[in-house]
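Taking it in order: structure first as structure tokens, then the write-up.
Only a single protein chain was left out; the remaining protein chains are all shown in position.
Chain naming follows the written order as A, B and C, and within any one chain the residues start at number 1.
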Amino acid sequence: DGYVGLPRTFLWNPNFNEVIDTSDYGGEGPFAIGFSNASQGDGWLGTFYHSVQYGVSQNLDKIDRFIVTDANGDPTKQISDIQDLLEQDIDLLLVNPATADALDPILGRTMRRGVPVVTVARRVESDDSFVSFVTASDTALARMSATWMAEILDGKGRIVLLPGLAGASPAEMRLQAAKEVFAQFPGIEIVDTQYTGWSPANGRQIMAAIIQREGVGNIDGVWADSGLQGSGSVEAFMGAGVTGTDIPPHTGGDLNGMYQLAHENGFPFAGIDYTPSIGAAAVNLAVDVLEGTPVPQRLDVNFQVVISPGHETRSISADVLLPDYVAMDQPGELIMGSGIPNYDPNSFSVDLPN
Amino acid sequence: MNQNIFVRRFAVLCILIVLISLATVVQTSFLSPSNIQDILTQAAPLALVVLGQAFVILVRGLDLSVASLMASIAVMATAFNATSNAMIPVIFVVAIVVSAFVGLVNGFLVTKRNVSPFLATLAMMIVLQGIRFYYTQGAPSGSLPDGFRFLGTGRIMGIPINVLAFALCFCILGWLLHKSSFGRKVYITGGNPTAANLVGIYADRVTIICYVICSVMAGIAGLFLVGFVGTVDNWVGRGYELDAIVACVIGGVALTGGKGTLSGAAVGALILILIFNIVIILGLPVQAQLIIKGVIIIVAATLFSKASRA
Amino acid sequence: MIRLEGITKVFPGVKSLDNVSFEAVAGEVHALLGENGAGKSTLIKTMAGAYTADEGTIYFDGNKRSWTTPKESKDAGIHIIYQELMLFPELSVAENIFLGQAPRTRLRTIDYKAMYESANETLDKLGHHLDSRVLVKDLSVADQQMVEIAKALVGETKLLVLDEPTAVISGRESELLFERIKLLRDEGVCIIYISHRLEEIFSIADRVTVLKDGQYVGTYDVAELDRDRLVGMMVGRKVKDIFPPKKDPPAKAAPVLTARNLCVSPKVNDVSFDLYAGEILGLAGLVGAGRSEVAHALFGSISRSDGGVTLGGEGFDAPSPRESIDRGLGFLTEDRKGEGLIMSLDVSANVTAPALPEFTTSLGLDRAHETQAAKDEIKRFRVAVPGPEYGVNKLSGGNQQKILFGRWTRTCRRVLILDEPTRGIDVGTKVEIYEIIRKLADEGLGVLLISSELPEIVGLCTRVLVMRDGIITGEVSGAEINEETIMKFATAAKEPMVQSVFLGEAT
Partner (left out) sequence: MKLTSVNQSLRRLQDPSLIIVILLLVIVVITGSVLSDRFGTMRNFMNVLEQAAGLGFASIGQALVVIVGGIDLSIGAVVTASTILMAAVVDLHPALMIPMIFGTLLFGTMIGFLNGYVTIRTGVHPLIVTLGTASILNGAVLIYTLQPTGSVPYWFEEFAYGRFWSVPVSGLVMLLCFVMVWVFLRYFETGRAFYAVGGSPDAAHLSGIQCNKITLIAYSASGFFAALAGAYFVSRTSVGDPRVGDPITLSSITPVILGGLILGGGKGNIFGVLLGVFLISLLSNLLNYMNVSTFIQWVIQGLIIIVAVSIYVHKGRKL
């Protein structure tokens, strides 16, 4: 079920996506892969890491060493981590950069050392600092959710933008994409834009304050780039006594809790997961690189557009309807789109190389 | 008690009044009951932490581990994976016991091992953080009984529950500190530990109890914050440790110990939350609150150091 | 050399200097005399710029000076040995001696070799040989005092002030110190010397200036003075008017407190004595003799390494201060601000501190009751204070001390230990306190009086124990009680002298 066609970004992206010849990296397995993770600081990152592990467990025959470091969000520590990984003669470096720019120098050096780099979730600036970049396309995701928001409001209304972690490239790209879209609709007035650090807590506190300022009735929509803070926003409205369908339209996927809130209250909602499954996809691509198979310089992973019943718009139709997607029996903290069969973060475990 | 404290109270109130009037000027509806309710609801969790922190600072201590403890307790609460509200009391009891233990360790390190409070609690902060993340592997995923939502956001006769909880704690601790003989022992210990011992007060015991109180308050605050936020994440209450200390200082609780009142500390907490709201109301970026906060800390602290010198 | 005119210095509560004028010339040893709290230290701290006088002017080397920091006076050639040790425990002896004026190498760096050598020389000159490389924190109090003195002998000094330098040292060391002082005087250095030991004054001072309660009494040639006149001027009245008449304790009552072979390693060894109800037992000795340790050990605020104590006939081993208080022991400590009062609290809180249980009801502290108690003590000891709600930090030293008396007499039923009860207190208050002590004894308390002020000991006590280096070197009673005998024991050789009194029970 859901959308199974070619990735939309691949279809729509006007730029050519060149295919990288990886024959110089090609060799005989089994391989040693180093994974430098930016952090496991929030729910999404946790599931993403599980997806990476899942990917590795699917390639046990080809991967015999898999070394992980975690920079808990500190780019300077991540640089040291990468140096430590390189010292352990890894064949390939898989990296989820803490910030786009800061890792450019060290990744450039890694490539020049002859160790291929695959970046996932976030890319780095210069093209010669990595072989391939695996993403679920922040741009597409944000453009679609923003377009939906503008259209569900018939192109006019006062809306609030709740981007994620200030400075994190996904958050910035999504915000920029969303703004592009809203710029197309002169009737849409952006009342306020506040970063939330992808934290339900901040989402709620900030939204509560904004509601105080604007007054309950005067906010027509909330565009959040993820359900993590989106759920916080919905909570804020409920806290202010607005419930059910009175809650203005919201966007933001990822968090099962968000889907649950939308399903229970029935307000117009469009959720698009930035699927953590890119983790597994990245591992598979890494193996291709090591085997010398040509890979796209940018690999887009599909995402599903989930919309509450009866709220599809002119240009945005649902891949899945909310009731078919939400997992009411699962905890609200569950992150959707892990791509792992009957995934349960608590019990999740796969066997990995030493 | 003596007029220094008057000077203090007065100074704090001035800051508070200035902020409120500023807000009301910008937004006339600021003092509307609903708005006040909202602000109090937001302030409650921090205020709970501040109450505890005040005790520790009064005995010349400092507790950097409170925020980390809040999050850890929150995570622990989800670990029950409880669905029925009947579990809520159980969760609270366990939370209080665990927090108390943490406070005990802090107090022990500070008194018996003579570790400076800053380090002891810093280390505790890091350790708790590590355990917490190791348990959750970064992403907490248990679930809480719905009852928690009610605790965090619900109201009884229009008064937010967590505000009621704060009021309750404030009365109990206020009595303890300002009316009971234990409170007097706290002031004596903080004012002059040596003298305390020589008048037959077990200064170490008093100090340890203060750390326990602090941690327990943090644990409770953690649960209410989770209830308020709705979902648990590993950083619940991040930054509260410094905010709590700052609130105390703004509220006139001197880091040198033995001076200050609980109400002052509570007002300090209120001021911090107000700063946050006012920044939003003025339509400034959230970051601006940092600047205002910084200025107010230094100004307030200066006022008091002058006051206490006079 | 130095001249002060109309100096007035007021501290919250005390006017410690009141329009004092003073002059000392090059090449003389000028003694500064006065009771505790007379204002001697304050005066020299004003000279040094450590305090800035509220009124008055300072002339040094003929021209008017108004120092704002000690550095300025130091640079001008004034060196002061303060009463409190000014040493840095984490630095070596040599570094302490040469702080700020260490020998330099060509690269302007500290020349440690030279520094250690000349430090050793300086100490040798004082006849005090210790390795100048060791850290000061590892030294005994007496050694530290010698280091403090050595500081004065290096560098260019025009005016040298010594504030009670011999308080913790004695015998040979003092002699050598005096030789040094005389040498310096002959080199034309102006020396101001503060001491409570009159015989020292007579042996080295040329002139003496007397202060009393912060006021200038007069300046005299030592030659034309005798001891009694001096004392008279210091105290301002006849000795017999100061101290209440002595009374012997009720005969052959059982001792209320006995100590046997009390030890506190390393400072106190084998201290044994009996204390009878109604008597005032003096404990004399030099600062650092270990008297406070004895007191603390009795009270349980430091742990005894050995020995047996009984209170009111029952065993009293390893008590906590709480237990001591509950069993009727009171301890008025040496350091009023550091160990006694809680400066941040008000009078009533300070008075009731040891007796909180008594004021606790099911509803918490009974403030009314507390206030009443405080009022009573204020009345009883005639404390000059607006009321119980008043902060103790704003009281004068004497009134603070009375508050502490109030505190302890409320709880204390058997034995009251007084450690330097009149330190830094004006003479008027002293007289009152002496009467209080007398009265307490008459009411049946056993009083153990620790004091460095021999007149006090002599004037009040019916029996006196003398300590030196942690052991009791003698006991004097009745007519033998006079400053000379006591000083003899206080500076006696280390081995304990036979104490007939205890031979029976002790063994």
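Note that in this section contacts are C-beta pairs under 8 Å (C-beta built on N, C-alpha and C of every residue); 3 or more make two chains touch, one makes a residue touch a chain.
Not measured: the values here are computed from a predicted model.
Undergrad: I'd like to know which visible chains would be in contact with the absent chain if the whole complex were considered.
TA: A, B, C
Undergrad: Could you tell me which of C:A26, C:I110 or C:V431 touches the chain that is not displayed?
TA: Checking the options C:A26, C:I110 or C:V431, the one contacting the hidden chain is C:I110.
Undergrad: Looking at C:M1, C:L87, C:I280 or C:A297, which residue reaches the missing chain?
TA: Reading the full complex, the residue touching the unseen chain is C:L87.
Undergrad: Given the contact definition stated above, which residue among C:T52, C:T69, C:Q372 or C:N482 touches the chain not shown here?
TA: Of all options in C:T52, C:T69, C:Q372 or C:N482, contact with the hidden chain holds for C:T69.
Undergrad: Thinking of the whole complex, not just what is shown, which of A:D101, A:E189 or A:D324 touches the missing chain?
TA: Touches the omitted chain: A:D101.
Undergrad: For subunit C, enumerate the residues touching the unshown chain of the complex.
TA: 45, 48, 50, 69-71, 73-75, 80, 82, 84-91, 95, 99-100, 102, 108-110, 112-113, 116, 133, 135
Undergrad: Can you name the residues of subunit B that touch the chain not displayed here?
TA: Missing-chain contacts on subunit B: residues 60, 62, 109-110, 113-120, 122-127, 129-134, 137-138, 242, 245-246, 249, 255-256, 285, 287-295, 297-298, 301-302, 305-306, 309.
Undergrad: So which bits of subunit A touch the chain we can't see?
TA: 67-72, 74-77, 79-81, 83-85, 87-89, 99-106, 109, 166-169, 172, 195
The working rule: only the chains that are shown with their structure count from here on.
Undergrad: If I average the C-alpha coordinates per chain and also across every protein chain shown, which chain's average lies closest to the global one?
TA: B
Undergrad: Mark out which residues of subunit B touch at least two other chains, giving numbers and ranges.
TA: Answer for subunit B, listing residues that touch two or more other chains: there are none.
Undergrad: So which stretches of subunit C touch two or more other chains?
TA: None at all.
Undergrad: Please output the residues of subunit A touching subunit B within their complex, sorted ascending.
TA: Subunit A residues touching subunit B: 39-47, 49, 192, 194-195, 199-201, 204-206, 208-210, 212-213, 215, 231-232, 235, 238-240, 255, 257, 331-335, 345-346.
Undergrad: State the interface residues of subunit B toward subunit A in the complex, per the touch definition above.
TA: Residues 27, 29, 34-35, 38-39, 41-42, 78, 81, 133, 136-143, 153, 225, 228-236, 276-277, 280-281, 283, 285-286.
Undergrad: Which of the residues in subunit C come into contact with subunit B in the complex?
TA: 299, 301, 320-322, 324-326, 331, 333, 338-346, 349, 353-354, 356-357, 359-360, 363-365, 389-391, 407
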